[in-house]
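Removed: one protein chain of the complex. Kept in place: all other protein chains.
For chain A:
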């Protein structure tokens, strides 16, 4: 590596330090090459790698506080560098707390935004869910009623079969008897089914109602607690 390569690489490695610092360092090492006057390669070897040089410059700029306070431990007090570093350290700590403050503020803002979003999008959602629950209840009730109605209709059709069986008994006794028998079976089954279903409804519906009111109260209480 020659002088130009060294300086180019160093400049590239110092891109993220302040312009003033970069200029200073470049001038220093440029001077160093001029004054060394030896073989460029020897000087480069003496200087070490541009990475090492850049690393040390950055360490002193960025993590300067750590190094300086380490020095203070070595010497005790009376180290102005360390005192400056400590002052700088306090500075960064202040900046840190300020950051936390703004973070909290932005948290508040986010909470408000979230609440607004919930009100805007959540209300229709809640209405939708409510509508869904109501629809489901109506569906269950309708199903139950249709099942009961079917049972009642089975009874009716059974009665009708018995009646038409009696009417047909003289003209076609076999068919008449079959109709009467089938009608009676259907009628009895229908009656049993109807009675059972109605009884079941009388038990199930109040129970369901109680369960719903219980759940509702639970939700209400939780809201109160929160």
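The criterion applied here is as follows: contacts are C-beta pairs under 8 Å (C-beta built on N, C-alpha and C of every residue); 3 or more make two chains touch, one makes a residue touch a chain; residues count from 1.
The rule we apply is simple: contacts and distances are computed from a predicted model.
Per the UniProt record, the chain missing from the shown structure is "PadR family transcriptional regulator", taken from the list "ABC transporter substrate-binding protein", "TENA/THI-4/PQQC family protein 1", "Succinate dehydrogenase cytochrome b556 subunit" or "PadR family transcriptional regulator". Touching the missing chain, out of A:52, A:111 or A:199, is residue A:52. The omitted chain makes contact with just one of the residues A:36, A:169 or A:201: A:36. Within the entire complex, the positions of chain A that touch the omitted partner chain are 21, 24-25, 27-29, 31-32, 34-36, 46-48, 52-53, 55-57, 59-60, 64, 67-68, 70-72, 74-76, 78-81, 84.
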